[in-house]
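Of the protein chains in this complex, one is absent; all others appear in place.
Entry: subunit A
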Amino acid sequence: MFTQLSTTADNFSKASSMVFRIGTDAHLYDDPDDVSISPLLDSKFDSEKCEALKRLLALIAQGLDVSNYFPQVVKNVASQSLEVKKLVYLYLLHYAERQRDLGDQNPLVRAWALRTMAGIRLHVISPLVLVAVRKCARDPSVYVRKCAANALPKLHDLRLEENAAAIIEIIEILLNDNSPGVVGAAAAAFAFVCPNDLPVIGRNYKRLCEILPDVEEWGQIILIGILLRYVIARHGLAKESIMASLLPNIFSNEKTGSESDTGYLEIKKTYEIGLQEPELVAMVSRSYLAGPDKHLLHLNNSDVISSDYISSRFTSSKTDDNVKILLQCTLPLLWSRNSAVVLAAAGVHWIMAPMEEISKIVKPLLFLLRSSDASKYVVLCNIQVFAKVMPSLFAANIEDFFISSSDAYQVKALKLEILSSIATDASISVIFQEFQDYVRDPDRRFAADTVAAIGVCAKRNPQVANTCVEGLLALISPKSINSTSGSMDDEAVVLIQALTSIKDIITQDPLSHENAIIYLIRNLDAIKVPVARAMIVWIVGEYNSIGNIIPKMVSIILRFLARGFPSESIETKYQILNAAVKVLLNSKEEDFDTAKSILNYVFELAKFDFNYDVRDRARVLRKLLSCYFSSSGLEEKPDNNEIWLLLAEHIFGEKVKPSTEMVNNRFYLPGSLSQIVFHAAPGYEPLPEPCSLTESDMVKGLEEPAQAEANDSDVDSGSLNEEGSYYSEDSVTTSTRTDSESAASESDNNNTDSLINLSDVGKPQEETNDLGELMSKGDLESWLDDNDNPGPSQNVAERVPSARISIGDIKESAVSPPLVSVDTFFENCSSDSMSKIFLTNEDSESLDQGSSLESQKDVPVFAPMEEISILEPGQTIKRVIHVHFHHHLLPLKLILWCNDKKHPVKLRPDIGFFLKPLMMDLDAFSQKESQLPGMFEYTRRCSFTDHLAELGSDGKDGDVSPTKDSFLIICQCLASRMLSNANLHLVSVNMPVDANLNDASGLCLRFSGEILSNSIPCLVSVTLDGKCFEPLNASVKINCEETVFGLNLLNRIVNFLAEPQLTT
C-alpha cells in the first residue's frame, strides 16, 4: 500500500518536474539503464550513440561501474560527430586511469600497457601518460624503462607545452641510466624531443662516450650524431681535421709568428695527404657548418666569416680530451655489422679526426659495399663526396669500385664517378683497362657514361690525354660504327658521348691534338648521327687555323659540306653555316675568295631551306658580313662597315676556353638523408655553431636538473619505504603526538577557513593594493577582487569594493552533497554607500558545454544568496553562499549586482578544497597506502622555508630556545601551511631519532582526505630532509586512485609549500 502510494507520489513529482525538464537530458539521468545500452553504442546513428554515451555518463555520475563498455566506447572515438567524440573522451578520461596493468607483476604487461597508453594520443590523457612514463622510467625492468624512453617522443608529439619540461627531465634521468639499452632509447628520444638542448648531454658526455660501444645498434646511430654535435658546440672543430680548411691561415700564410709556421706546415701536409682543390674542401666544410643553401647565398662575398672569429673556434683533436674520447669510442663501431652505425662513426672521424688518421674509415666503408644493394648505393653516395674532397683516401682501393655486372645502373654510375676522381698517375692505366671493358658493356647508357668518365680523367691528368683520345677515336672508327647498325639509338648515345669527350679534351690543348681532329674529319663521311656530325663540323670551324695541315684541308672540307648542305640535318646545317663564317673570318688573303664563294653558296642554299630558322640565321649572318657581300663585290673592306666586322669577329673569333668541371656544390652531412636526395630534408640541421655552447650555458642548465637529479635519488628511496632505517616510528610519534595535534588544532582554528580566489583576471595591481591589509588577517583569507567595468558612465566605484571570502566547513548537508558553502564577506572600501548587492549565477543559457554535459543539471550550481540591501562605506557584511564547483580549473562565473549594475566575477576554487578530511589512524593509513602503489603514487620535491622565519625569531642568538623544539616548530609551520591550503586530516607526525638535533631529515607528516565528489581517499605524506636552520627539502607523495586529481593536488601542494611565507 504504502509503497504504491509512494510510487504514485514519486510519479507525480516526476511528472511535475518533467514539465520543466523537457528538452534536457534529465530523463537519461533518471533512468540511464532503462534500455539496453550496447546496441545503441553499436548503432550507426550518431544520435543513438550519443544517447548511449549520455546514459553511460549518467551511470558514472551515479557512481556505477560501467567499465565493461570500454571496448564499445573506444571504437566510437572515430566518430565524425563532435558531440560523440567529446562524450567518448569524457568516458575515456574516467576509465583510462584504471590502467592497472601498469602495476602488473609481469614487466612485459607493464611495457605493453605503457606502449598502449602512449599510443592513444589524446590530449586529455597526456598527464596520465606522463605519470605513467615517469613511473616506468624508474621501473626495475630494463625493458620497461626502454619503453618509457620510447613513449616520450609520442608524448612530445602531442605538442603540449606544459609537458615539455617534464619530458626533458625524464630524458635526462634515462640518459643517466645504467643500462646501455635504455640509454640508446633515451638518445633517440632526446634527438626527437630536444635535439638542441645540448647542456643535458654535456653533463653526461664522458659517460655517454664510454657507454656508446655497449648501446644497442639503433641507439648508437643516434647517439653518435648527438655526441658529435655536442663536441662541436662545446669545444669547437679540430684544427687537424678537414674542417681546418676554414682556418684562414692555412691558405694565406702571410701572418707572422708561430701561427703562420704551423699554418705553413699544415698547408704542406695538406698536399702530402692529398687533399685536392682547397676551394672544394672549404666549400664542403662550410656546407657542413652552415647548410648549403645558406652557404650558397654567401658564396660571393667570401669573407663572410672573419678570420679571428673562426680561428677562436678550433680545438685540437690531438690534445683535447673530449674530442679524443669521442674518436676513441667511435673507433670500434667501425666494426659494427650495422651499416648505418659504421657510416655514422665514419662521419665523426671524417669531420673530427686528424687528416692523417681519416684513413681508418676506408676499410670499413668499403666493407659496407658488400652488405646489401640498397645500402651499397647510399654508402657510395657518401664515398663519392669523401673521394672528391680527399682522393688519396681511396686511391689504393680502386678495385673495390670496379663494376660488377649485377650492379644496378645507379651504382655503376657512382662507381665510375668515384673511379675518375680517385685516379692517379699510377692507377690510371689499370683504370683505363677497366674502362675498355665497360665500353663493351651491354648496357649502352653505362658505356656512354664510361666514355664521359674517360674524358674527365683525361682532363684531370693531362699526360694521359693522348691515350684517351686514341681510345676514344677507336670507338668512332667506321668499323665499330658499322658493326652496330642493329641498335642505332643505343650506339648513337655512346658515339655522341665519345665525341663530346674528345671535344672537351681537344679544347684543353688544341695544338697537340691536331691529328685527332684530322682523324675526325676523315671519318666525317662515315658518321651518320646528326648530333655527332654537327659536333665534328663545329670542331672543324673552331680549329680551322690550327697546325699546318688543317688550314689546307679546310676549304676542301667546306666545299664538300656545302655540296651536301641540303641533305644535312638542321643542327648540322647550323654548324656548317657557322663553320663557313669562322673560316672566312680567319682566312688569309689567298683563301679569302674561296671561303667567300663557299659561304655565298651556302647562304644561297640556306635562303631556300625548308626550315625557317636556317633561313633566318643565314639572313642574319649575311647581314652581319654584308661588307663582304656588298653590291660592288669588291674585296676592299669599306670603313663604315667595320662595326659589323668587329661584331662578327667578336661573336665568332673568340676561342672557347676549356670549360671548368661542373661541381655539384651541394654538400650535406655524411650519412644524412639530405646528402642522398640533394636537398635539405625537413629537420635537417647542419653542425651547430662551433663553441656556441659556453660555460655559462652549461652552468645555467646545470642548476635545475642537478636538483632534479638529487630529487630522483631521494624519490627512489622514498618510494622504497626505507624510512625504517632512519627512525623508529613508534616511540617518538607517541611522545610528540600531543604536540603535533595541538599544533594541528591550533592551525585548524586559524585556518579552518580556506581560501578561494575570487578574482577578475584583468586587474592584478589592485590585488597588490589590498595585499598588506589582507595579509594582516592571516594567510587563510583570500580576497575578492572584483573590478568595475571601467565604463565612462561609472565614476562612483573606481576604487573597487574588495571583499574577503572564506569558506567555512564544507557542509554536505546544507542543500545537496556537492555544494560547498562559502562565507563571503562584503566590505565596502569606497567612500560611497552601495546598495542591492547580491551574487547570481551567470545566465543559465550561456552555460558552457562542459557543465551541461555533466548531466547533473538538476543540482543547482549556485544557490541564490540573500541580498544585501545597503553597504555603507567601511562596513563588512557576511553572507553564506552555496556553490558547486565542477572542476578546479573551471572558475565559477558569477555576476555581482551592485547599484543595479552587473559586474562579472569569477570564483576560482583551489584544488585543496575539493577534499574533505578523512579520519584514520596510522595503521589504516599505511594499509591504504600499500593498496595504492604503482601509478597511483606520485612524488615531487620542493624546498620549504617557512620555518626559518619562525626559528629565526625565536633563536636570534643562534641557539634554539630551550622551551621550543626546533622540530616542533618545523612541524607546526608545515602543518599550518598544509592545512590552510588543503582540507586534510593530519594523521601522524614522525620525528627522526637522531643524535644530531640540527638534522631534520626524516621528519614526516601524513595527511589524509577524501575527494569531495566521489569519496575516493587521497593520502599525502610530506617527508623533510635537511638541516633545521636551512631551507629544507620536502618530498611530497600522494597516493590516490584518481590520478588526474592527485597530480593536480600534488602540483598545488608543491607550489604552496615552495612559495615563501609572506612576512607581515
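A few notes on this one:
Keep in mind that, in the parts below, a residue touches a chain if its C-beta (ideal position, glycine included) is under 8 Å from a C-beta of that chain, and two chains touch if they have at least 3 such contacts; residues count from 1.
Criterion: contacts and distances are computed from a predicted model.
Per the UniProt record, the chain missing from the shown structure is "MHD domain-containing protein", taken from the list "phenylalanine--tRNA ligase", "Trafficking protein particle complex subunit", "MHD domain-containing protein" or "Multifunctional methyltransferase subunit TRM112-like protein".
The chain omitted from view is touched by exactly one of A:L28, A:L41, A:V129 or A:C147, namely A:C147.
Among A:L92, A:V131, A:A166 or A:A185, the one in contact with the hidden chain is A:A185. Among A:D31, A:D65, A:D321 or A:D437, only A:D437 touches the chain that is left out of the view. The residue touching the chain not shown here, chosen from A:A408, A:A526 or A:L647, is A:A408. Only one residue from A:T315, A:S392 or A:S674 touches the chain missing from this view: A:S674. Touch with the hidden chain on the side of subunit A covers residues 106-108, 111, 115, 118, 121, 141-143, 146-147, 150-151, 153-154, 157, 179, 181, 185, 188, 192, 213, 216-218, 221, 225, 332, 335-340, 342-344, 363-364, 366-367, 370, 372-375, 377-379, 399, 402, 404-406, 408-411, 433-434, 437, 440-442, 444, 480, 482-487, 490, 671-674, 676-677, 679-685.
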